[in-house]
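My structure is below; once you've seen it, I'll send some questions.
Only one protein chain is missing; all other protein chains are in place.
For chain A:
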Amino acid sequence: MVPMRRWMNVFRSPLGLAATALTAVVLVLAVVAPILWTDDADATDTSNILAGPSGDHWAGTDNLGRDIFFRTLVATRLSVELALAATVIAVVAGLLLGTAAFLLGRRLGRVVTASINIAVAFPGILLALFFAVIFGVGATGAVLAIGLAGAPGFGRLTQTLVAGIESRDYIAAARVAGVGRVRILFRHVLPNIAEPLVVNTTISAGGALLAFAGLSFLGLGVQQPQYDWGRLLFDGISSIYVNPASALAPGTAVLLAGLAFNLFGESVAKALGVSVVGRLPVLPAMAATLDEDEAQVAATGHAAGELVLDVRDLEVTFPGPGGPVRPVRGVTFAVRRGEAVGVVGESGSGKSLTALAVSRLVGDPGRVDAARLELLGTDLRAGDDKAQRQFLGTSLAMVFQDPMTSFNPTQRMGRQLAEVATHHQGMDRRSALARAVDRLRAVRITEPERRAHQYPHEFSGGMRQRAMIGMGLMGSPALIIADEPTTALDVTVQQQVLDLLASIRAADDVALVLISHDVTVVGEVCDRVMVMYAGRIVEDLPAADLATGARHPYTRALVAAVPDMDTDLDAPLATIPGRPVDPSEVPAGCAYAARCPLASARCTTEEPALVTDGAGRRVACWHAGEAIDLVVPAPREEVEAS
């Protein structure tokens, strides 16, 4: 029943509904019009030739005084018949061509493929004219011509579809079992590609109808005394000044019928292609207590050194099908000059979104709210004017996860770096490029002059990531935000990138926010680590304390999950039981409670606030620092605290 329902989707859109209705009208007319109106269409009235539209003749008369309206209606049958005949030829010939590669085996198949590729390069009208010459002028010749002209296109489609199915396991299994190719084709391949083929056949029928009208219009198709729409148009265009309706009536008929078939086909394609959107879980009402005393608590960071970044109560909201979803729920932190802060958490914890929100890069339809969002004392929440762009473009550097996709593939590297200088530092192209070369050298790229003239794909992954850092150094950044900068890189190159970040930080006193799911990386590079869970910071502690001083059970679980030299390699890897929280259904109380070995009744009802101790560490847990017994919280591997 599911396929039926998908077909019903055709009628959902107004266009699909109209196309279906119109197709039905055309088909009905094709059947009944010649039965009802042939006599009216053939009646000549020499006293009334080439007359304009009137009560008797709605579309006027032709040069023999015959009624054009009725002739147009009667012509429906021949037009549709010829179009369908041509379509059948195109589909059969196309199926033969398209499956030939599958049936004939590698070598012959390749020849067929090459031929199809050459044939489809030529426009259909040219192929149709070519075949029309061979088969001769007239309806039969035109049917063959249009049919064969459509064959290569259909062959290509079939071939693509077959190739998609061919690699499936069950085809391989059937082959191994010794089933013949023909049998596999009919049993396994064709049934699986039937749907797209049928859809495309419908569209082809529309195309054939229009093409046929074209050939008849050129005088190469249907010949008198027979007439299809194209022929009527051919006759009518010469008298368009005397009686415009003689051309417009058949023209409109072709247009409507062609559109009907085409749009019906496209609507079906769309209906079948679009998967039904499943019901998404309704978002539970947000706890109204989001602005806790967190903000005041965090203010303690202010005293110690000059603040580069100051974030209070940062929230990111996306509209969801069941109401707004908030993947970042009130994050407060500060970064001092030259400080390296790591942000860790599982995927979906909101750490990357926090970085994007801080750098004002959350795109539509996401919304960022914050009680304070300042970089070097400048409020970033204000608009997007030139001054602010210049400020951000030169004082904040971003490094993204995938250096492969983060550069514009169509521009030379040098230009992509230089752009920062031309836009924000008022440099001309030449000096901007010189600066770019200098920056490439600064991030230890050899032969920077030559490299600057290369495209991103000519760089290796590690070089690209260093170039990305170099791009951030075009200005004089006070803060580098690096979002999983080493995740996409080879292990051997990871260390280079981390070393580079560390040396830049040391040399220029640049602050670093390093986002990673890798506790080890963060522990190695950063001074301080913030642990995020379900869109909130759950712990904030010195990196040195990570191994032994973590107080939140989630942090402890993260640390314990890292294998070290003492890990028994035969034992299964430690994992945190349970799954991360879905941002659209954050539970009441502590979000981690369901996975936590220390969870008590209070944890499931009351959300713990992020509390700062005297040393400036922060933790949000009702049971912070309590010993974890070897209780098994879920039927999985247990998490052991050190």
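Everything below uses one rule, namely that a residue touches a chain if its C-beta (ideal position, glycine included) is under 8 Å from a C-beta of that chain, and two chains touch if they have at least 3 such contacts; residues count from 1.
The rule is short, and it goes like this: contacts and distances are computed from a predicted model.
Asker: UniProt protein name for the omitted subunit, picking from "ABC transporter permease", "Protein arginine kinase activator", "Homoserine O-succinyltransferase" or "HEAT repeat domain-containing protein"?
Answerer: Not shown, but named in UniProt as "ABC transporter permease".
Asker: Given the contact definition stated above, which residue among A:Asn262, A:Thr555 or A:Ser584 touches the chain not shown here?
Answerer: Among A:Asn262, A:Thr555 or A:Ser584, only A:Asn262 touches the chain that is not shown.
Asker: Of the residues A:Ile35, A:Ala121 or A:Ala177, I need the one that contacts the missing chain.
Answerer: Touches the omitted chain: A:Ala121.
Asker: Based on the whole complex, identify which of A:Arg450, A:Arg579 or A:Arg602 touches the chain you can't see.
Answerer: Result: among the candidates, A:Arg450 touches the missing chain.
Asker: Of the residues A:Phe102, A:Phe154, A:Phe459 or A:Tyr533, which one touches the chain left out of the display?
Answerer: From the options A:Phe102, A:Phe154, A:Phe459 or A:Tyr533, the contact with the absent chain belongs to A:Phe459.
Asker: Mind listing the chain A residues that contact the chain we can't see here?
Answerer: Spelled out for chain A, the touching residues are 15, 118, 121-126, 129-130, 132-134, 136-137, 206, 210-211, 213-214, 217-220, 233, 237, 240-241, 244, 247-248, 251, 254-255, 258-259, 262-263, 266, 359, 361, 363-365, 386, 389-390, 392-393, 398, 400, 402, 405-411, 419-420, 423-424, 444-447, 450, 454-455, 457-460, 462-463, 468, 471, 493, 496.
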